[in-house]
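All protein chains but one are shown at their positions in the complex.
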Amino acid sequence: MKKRTINIGVTGLNAIDSPGPGVPVIRALRESTAFDVRIIGLSYEAMEPGIYMHDLVDKTYQLPLPSAGQQALLARLEYIHAQEKLDVIIPNFDAELFNFIQLANVLKSNYNINVFVPTLEQFEARQKVNLYEYGKKHGIDVPKSKTIFSVKDVYSLEQEFEFPYVIKGKFYDAIIVYSTDQAVAAFHRIASKWGLPIIIQEFVEGQEVNVTALGDGQGNLIGAVPMRKQYITDKGKAWSGISIDDDKMLQMAKKLIQSTKWRGGLELEIVRTDDEKYYLLEINPRFPAWVYLAVGCGQNHPEALVRMAMGETVAPFEKYDVGKMFVRYSYDMIVNLNEFEKISINGEL
Amino acid sequence: MYLTKKQYERPVIQRVNVGLMNKYGTRTEYEPVTHIDGNAVADLITAYGSPVFVLSEKTIRATFRDANRAFKTRYPKVQFAWSYKTNYISAVCNVFHQEGSWAEVVSGFEYQKAINNGVPGANIIFNGPDKSEAELIFAINNGSLIHIDHLDELYLIKEIEPQLQKRARVAIRVNMDTGVYPAWDRFGFNYEGGQAQDAINKIMLNTNMDLVGLHCHIGTFMLTPSAYAVAATKMSELALNVKKKFKKTLEYIDMGGGFASRNTLKGSYIQGADAAPSFDQYAEAISTAILNAGFTEADLPLLILETGRALIDEAGFLLGSVISNKRLADGRRATIMNFGVNILFTSFWYDHKITPAQPFGQHNESTVLYGPLCMNIDVIRENISLPPLKKNDQVVVHTVGAYNMTQWMQFIALRPAVVLIDMNQKPHVIRNKETPASIQKEEEMPAYLKEFKI
Partner (left out) sequence: MSIKKNIAISESGFIFDPSTGNSFTTNPIGLEILQLIKEGREQNEIKKHITAGYHVDDNTFEKDFYDFISTLQQLKLTVENEKKND
């Protein structure tokens, strides 16, 4: 029987050394047993490798940068939709999510484009600056943290935090500090790069483990695969990782998705201490770049997300293969200049 | 031949960089805006000069009505007070007064302006740290609401009792921690530290002061409505305490202003138009907090709002023209406009949206926009993507209605005319272009300096 074809717009085609999840998501979708896909790549830069992967991406359009605002994004999507009849869009960048979340209703009602993303409340509540409160609210251990706005607050931290502790930026960066002097230096370094506020976080020693998971928006955990990084790049990204059997991590994902009614993909970054305690470090509100490992373990999360986006009810995955590894590799494609010219001049390829 | 001539555009060439966006990546600033409320930009400039500020009465009234609706559908007693400092051109004030706004003033000068505009004394709120003895006597005898900022003011009101014909109707300004930074603790009395309660006690023991309300103003350009919920809760607690302790029902809670407009703050990744909460969101946060605080229906205070920026910013436009193009030593394009930070003060903290006023082709260029002043700080936009503009091309700067027409400086150049386009699309000058005489008339020349030989 011929499968139906779904037209899916996918962002995050930057399969570079610090990769976006777009290409792995597309690979997962192409392996769907439920439907065929036409993949419309949505790029921000002319050098995103996915643009030139013609066996994975059927056509690519450039999008305005997220900072251009929702009006510009909507106008561009309108144009793309007129050419491609999009059924689903899967945004994969943190920076663009705010806009897609805000536009989700308009995209559905005006164009019947389905975007399966968290609500704005879910998205905002898990921001780094709110995570400690978030954990308290949902009964999940988060390293004690405090948001500060001024370097003078660093001097009064000694009563609340023991050294070492971590100084974190609003969006990125974290420095472990062992003295007040180091803390002051770290405060200035991060504040100059990412602005205020600065987050002070208790340092929890242990092994970093991650979960990629999917929620249906009703409180059901549709799928979850825990992974331990085996080898990381100098940017801290997983170069290889292995699926592990860890019920406590699954329970944490389940609890979180149940109590927040999370809608869409997410990644939990967790520290597992020597005495088997689990602390949530971060929630990324989208699939991670290693989401294809879940497919390899028998849970095709992107496929399930598309089915839910199209309004289907999806039964939760019951199991996954433990001990499956992913090993990332890089690959030099040969690209003709005229392709670069087309995406640069016309914004399409 | 003439008929077949094509539209000219300056030739441009730029390097294709990874990460450098073509037209698909740039902001919507690219779309030309040729008309404001049915008036061609070119016609307005011909009639009133360039640069010129233009205000849309239609937008002012529509914005006010939206705000009014958002609050009145959620809370039974709402009163807006027009924040004079935001834009105190009298015609603008009177549009708000026609819509039912009281006046909110922060100086004797603004107070006088409200009186001259015909606002009844009882409908003027006198805020701010600087009120002179004479101003206080005048305002109290006029029945205005005095919002006390500090203890010295409180004691001054006590001292001037012999000169007062009536009891002063007062409120105190309260500052507090609402979880946002910076906390505006330089104004008013602190809530958490107990200063506010202390000031209330002092007023209640005083015979010539009648405590009628409480006032706060938690910050400016507040993008988080939840901070207002925190503030409204604390204000309600204070009001309920007064009721409990002194059996006194306060008439109102004044939540001040600080609502964000659709401007984009410098350094913000998200466009202002997408980040700014709606009036409904602010109204929901404030109304819910007060309604849930535990007032009896009869004791529910009047909710006063002193919103300025969010009510007027979008109604204001600055029209201007290109003086010259140049290329900087490092190869960047620079365009010099005939308006600068002297009249567009808000360009210090916003990346104002600026659009060309005539149609253009497909290409654009990254440009630094400079003002005309002989001052290095005169930068309007550090980086903006615009079509190739040429000398005398016209542009529209958007969302400039708040603070520019009050904070503008008469520095190097004279200030331009301000034009209000009425509901029937008819333009009216509401402030004339300054002339050398308008500045000179305030100056005096000592006789011995009148003559010189060079």
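Details
Labels A and B are assigned to the chains in the order they are written; within every chain, residues are numbered from 1.
Following the convention adopted for this analysis, a contact is a pair of C-beta atoms (placed from the backbone, for glycine too) under 8 Å apart; a residue touches a chain by one contact, two chains touch by 3 or more.
The structure presented is a predicted model; accordingly, all values stated were derived computationally and were not measured.
Residue B:I13 is the one among B:I13, B:L205 or B:C374 that touches the chain missing from this view.
Residues of chain A that touch the chain left out of the display are 337, 340-341, 344-346.
Mapped onto chain B, the footprint of the missing chain covers residues 1, 5-16, 22, 325, 327, 331, 361-363, 388, 390-391.
Convention: only the chains that are shown with their structure count from here on.
The geometric centre of chain A is 39 Å away from that of chain B, both derived from CA atoms. The touching residues of chain B, counted against chain A in their complex, run 16, 18-19, 21-28, 181-182, 267, 269-271, 273-274. Chain contact summary for the complex, chain A toward chain B: residues 44-47, 61-72, 75-76, 95, 98-99, 102, 149, 195-197, 344-345, 347.
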